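Left out: one protein chain. Kept in place: all the others.
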Amino acid sequence: MNIDAQTFLHGMLAIGGGLAAIGCLGGGVGIGTVSGKAVEAIARQPEARGNIMSTMILGIAFAEVTSLYALIIAIMLIFVKWQ
Amino acid sequence: MNIDAQTFLHGMLAIGGGLAAIGCLGGGVGIGTVSGKAVEAIARQPEARGNIMSTMILGIAFAEVTSLYALIIAIMLIFVKWQ
Amino acid sequence: MNIDAQTFLHGMLAIGGGLAAIGCLGGGVGIGTVSGKAVEAIARQPEARGNIMSTMILGIAFAEVTSLYALIIAIMLIFVKWQ
Amino acid sequence: MNIDAQTFLHGMLAIGGGLAAIGCLGGGVGIGTVSGKAVEAIARQPEARGNIMSTMILGIAFAEVTSLYALIIAIMLIFVKWQ
Amino acid sequence: MNIDAQTFLHGMLAIGGGLAAIGCLGGGVGIGTVSGKAVEAIARQPEARGNIMSTMILGIAFAEVTSLYALIIAIMLIFVKWQ
Amino acid sequence: MNIDAQTFLHGMLAIGGGLAAIGCLGGGVGIGTVSGKAVEAIARQPEARGNIMSTMILGIAFAEVTSLYALIIAIMLIFVKWQ
Amino acid sequence: MNIDAQTFLHGMLAIGGGLAAIGCLGGGVGIGTVSGKAVEAIARQPEARGNIMSTMILGIAFAEVTSLYALIIAIMLIFVKWQ
Amino acid sequence: MNIDAQTFLHGMLAIGGGLAAIGCLGGGVGIGTVSGKAVEAIARQPEARGNIMSTMILGIAFAEVTSLYALIIAIMLIFVKWQ
Amino acid sequence: MNIDAQTFLHGMLAIGGGLAAIGCLGGGVGIGTVSGKAVEAIARQPEARGNIMSTMILGIAFAEVTSLYALIIAIMLIFVKWQ
Amino acid sequence: MNIDAQTFLHGMLAIGGGLAAIGCLGGGVGIGTVSGKAVEAIARQPEARGNIMSTMILGIAFAEVTSLYALIIAIMLIFVKWQ
Amino acid sequence: MNIDAQTFLHGMLAIGGGLAAIGCLGGGVGIGTVSGKAVEAIARQPEARGNIMSTMILGIAFAEVTSLYALIIAIMLIFVKWQ
Amino acid sequence: MNIDAQTFLHGMLAIGGGLAAIGCLGGGVGIGTVSGKAVEAIARQPEARGNIMSTMILGIAFAEVTSLYALIIAIMLIFVKWQ
Amino acid sequence: MNIDAQTFLHGMLAIGGGLAAIGCLGGGVGIGTVSGKAVEAIARQPEARGNIMSTMILGIAFAEVTSLYALIIAIMLIFVKWQ
Partner (left out) sequence: MNIDAQTFLHGMLAIGGGLAAIGCLGGGVGIGTVSGKAVEAIARQPEARGNIMSTMILGIAFAEVTSLYALIIAIMLIFVKWQ
């Protein structure tokens, strides 16, 4: 098992990136909660559609960002640190 | 167990990709919540079908993206870094 | 335990594929939520069956895709990278 | 512990197949949700039985598929790659 | 610990089969949900017993299948691959 | 630690059988749900006792089977493969 | 650490038996659900006590059996295979 | 670390007994559910106290038994097999 | 790391006793459920205080016993077997 | 790593005591449930304060005891067996 | 890795103390339940504030104690046994 | 496996960064709760949109920060300490 | 890997401190429950604001303390014992 130093590092970076992907779960569940309530609200008050839509998109955007954080960490591990 | 450096790296990349696939769970649960509420809403207000549909698809799309992030991380590990 | 490099890689790919299969859970739970609500809705408004059906199938399709992602990752590990 | 390369691979494939079987859980829970709601709906609107039945079977089929994915991954590991 | 290759394989197959048995959980929980709702429904509409019964059995059958998948994987590991 | 091949196999079979026993959980929870609802239903409609009883036993039987699967896997590991 | 083959086997059997005991959980939770509902039902319809009692005992018996399975697996490991 | 065979066996038996104790959880939760409902029922129908009490004790006894199973497995491991 | 046989055994007994202590959780949660309902019931029917109290203590006692089992296992491991 | 036998034992006792501390969780959750319901009840029936208070303290005491068991196990490991 | 006996013991004590800190979770959740209900009750019956307050503090104190147990175990490990 | 000191450190930093990404989950779930309630509230009181919006953004911002903490820890590990 | 005794101890202290930080979870969830109920109560009874506020702060303070315990354990490990 004559592994050089760089390969060992790359292997650890791959495992770290895989672990980071588990952090994407939270955003998916959160977006589901927001959108589900928005769909209910629009069906009940179609005239408030503009306000509901913009509030929903704001909430989705911020929840998405928490998933994005996990992606960013994974990308930093896999691309930036992979020389 | 005379394994060369490249094979060790590939093995670690395979494990990392498998771990990343677990991050797909969140999107599936979230999409289920959104669509279930949309189906309920359409049955109750069939006339608001257009608005509900477009709101639902927006929510689904963003939830799908969190699953996609996990897929992207897996693909980056398995294809981009696999020389 | 004189294992050559290729066999080690194949073993790691098998473990990675097995881990990836756990990511299929989310879609199954999500589809159950959507379809259960659709069945309820159709029983209550049989006249809105067409709309409910198409909304449900849309939701199912996207939830299915998150399970498919896990399958794709497993297949990429087991077939594409298995030389 | 003089194990040849092929036997090591087979052992890893067996572990991978066992892990893949855990992915069958989601479909069972999802089908339970769909069918339970369908049974309730039929008892309340026996005249809508045809529509409910076909919607239920559609939902069951797609949820079943997510369990099938896990089975497919296991079979690919155990039969296709087992030379 | 002079273990020959075949014995190592058999040991791994035994562990894999034990892990696969955990995948039987989902079906048991799902069948409980279906049957519980069917019992409730029959008590409330005894005249719809035939329809409820056949819907329930359909749901149970498909949920049972997801448990069966786990059993099949275990049997494939323990009998088919055990030479 | 001069362990012969057969003893190693038996040890692995014992661990596998113990893991398989965890798969008995699902049936116990499912049977509890069915019977609890059946008891409620009988108390409310004592005249429908025959129908409720037969539906409950059907549900219990199928849920029991998922626990039985885990037992079967354990027995196959402990008795059939234990030479 | 000069351990003979038989002692290694016995040690593995002990671990396997301990894991099997975790499978007793499901029955305890299930019996709690059944009996709790039975107690409620008897308090509300004391005249249906006979029917409720016999239904409850049926449900308890089958849930108990899933815990018994785990006990059986443990006993098989600890007594039958312990030579 | 010159450990003789008997000591290794005793060590494994101790670990197995500790794992078995985790199986006592289910009974405690189940008994809590039964007794809680019984207390509620007695407060509402004090005249049905005899029936409720006997039903409760029946349920508690069977739930207790699932915890007892885990204790039995632990005792078998720690006393019967400890020579 | 010249550890004699007795010390190894004692170390394993200490780990086993620590694992057994986790089994005390169930009783604490169950007692909380019983007592909470008893407090509610006494506040609503102060005249039934005697009956409620005795029922509660019965339920608490049996739930306590499941925690006691875990303590007994731990004591057996730490005192009885510690020579 | 020339560790004498006593130090190894002490190290294992420290790990076992740490694991035992996790068993304190159940009592905390259970006491929260009891006291919360007692506070609600006192606010609604201030005249029954004496009875509620004594019932609550009884429930708290027994739930506390399950946490105490875990503490006792830890103390036995850390003080009694630490020579 | 020439580690003397004392350092090994200290390292194990540090890990044990870290594990013990996880046992602080239960008290935090339990106190949240008690105080939340007390706040609700005071808002509804401001005149019963004295009684509610003293009941709440009693409940909080006992729940706090379960967290304190974990802290005590950690302190015993880190200070008392650290020579 | 001739790995120099720096590479070992980098590998550990990669694993630590991956673990830190799991801490992003909480923010995503929390933001979903806030936004979902805000969408509901705006649909019911469109005239209070300004107040609701600013309260929501305040809540989102603080929940986002907890996810940001995890990102900061990951960045500190991957960039600041990576010489 | 020529590590001296002090460095090994420091490494173990770092891992123990990281584990202790997980114990901060409970307080965060508990404070969320208390404050949420307090906000609801103040909106409904603005005149009882003083009482609600002081009760809430009392509850928050005690829940905070359980998180503080985990911090204290971590600090004791990282600063007091780090010579």
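Per-chain numbering from 1; labels A, B, C, D, E, F, G, H, I, J, K, L and M assigned in written order.
Here, a residue touches a chain if its C-beta (ideal position, glycine included) is under 8 Å from a C-beta of that chain, and two chains touch if they have at least 3 such contacts.
Model, not experiment: these values are computed from the prediction.
Although one chain is not displayed, its contacts with chain L can still be listed: residues 1-6, 8-9, 11-13, 15-23, 25-34, 36-38, 40-42, 44-45, 48, 51-52, 55-56, 58-60, 62-63, 65-67, 69-70, 72-74, 76-77, 80-81.
Interface residues of chain M with the unshown chain, by the touch rule above, are 1-4, 6-8, 10-12, 14-40, 42-44, 46, 49, 52-53, 56-57, 60, 64, 67-68, 70-71, 74-75, 78-79, 82.
Note that in this section only the chains that are shown with their structure count from here on.
Annotation of chain F and chain I: not jointly contacted by any chain, touch as defined at the top. Superposing the C-alpha atoms of chain A onto those of chain B requires a rotation of 25 degrees, given to the nearest 5. The distance from the centre of chain C to the centre of chain M, with each centre set as the mean of the Cα atoms, comes to 39 Å.
Shown for chain I are the residues that touch two or more other chains, namely 1-4, 6, 8, 11-12, 15-23, 25-34, 36-38, 40, 42, 44, 52, 56, 60, 67, 70, 74. Taken pairwise by the contact criterion, the protein chains link up end to end in a single open path, with no chain closing the loop. The chain pairs satisfying the stated touch condition come to A-B, A-L, B-C, C-D, D-E, E-F, F-G, G-H, H-I, I-J, J-K, K-M.
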